[in-house]
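The structure that follows is given in the form of structure tokens.
A single protein chain has been omitted from the complex, and every remaining protein chain is retained in its original position.
And then chain A:
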Amino acid sequence: MLFFSYFKELVGKEVTVELKNDLAIRGTLHSVDQYLNIKLENTRVVDQDKYPHMLSVRNCFIRGSVVRYVLLPQDGVDIDILHDATRREARGG
């Protein structure tokens, strides 16, 4: 729930989603659902030399189960709040 809530806050921001197959896609976070499936808009592949055929797509759906990392915008992270929230969850869980 923490992740879902947190990602909801990032809607509209630029993120980079790294997949378990090493593909990294940058784009505007359009939406996220309960399974952490992610929709990006105005995407581009970070390593375009390696993945030329995915040069740019307008919108992209990524299955939550294949996401390895979501790289956040620096201003999208309030370390203190996140730290506090994770601690609270650990206690509450």
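One rule holds for everything that comes next: contacts are C-beta pairs under 8 Å (C-beta built on N, C-alpha and C of every residue); 3 or more make two chains touch, one makes a residue touch a chain; residues count from 1.
Criterion: contacts and distances are computed from a predicted model.
Chemist: Leaving aside the chains you can see, what is the UniProt protein name of the one that's missing? Options: "Ribosomal RNA-processing protein 41", "Exosome complex component rrp4", "Chloride conductance regulatory protein ICln" or "Calcium-binding protein 39".
Modeler: Answer from the UniProt record of the missing subunit chain: "Chloride conductance regulatory protein ICln".
Chemist: May I ask you to list the residues on chain A that touch the chain which is not drawn?
Modeler: Answer for chain A: residues 1-6, 8-9, 11-12, 18-23, 30-37, 39, 43, 52-66, 68-69, 78, 81-82, 84-86, 88-93 touch the chain left out.
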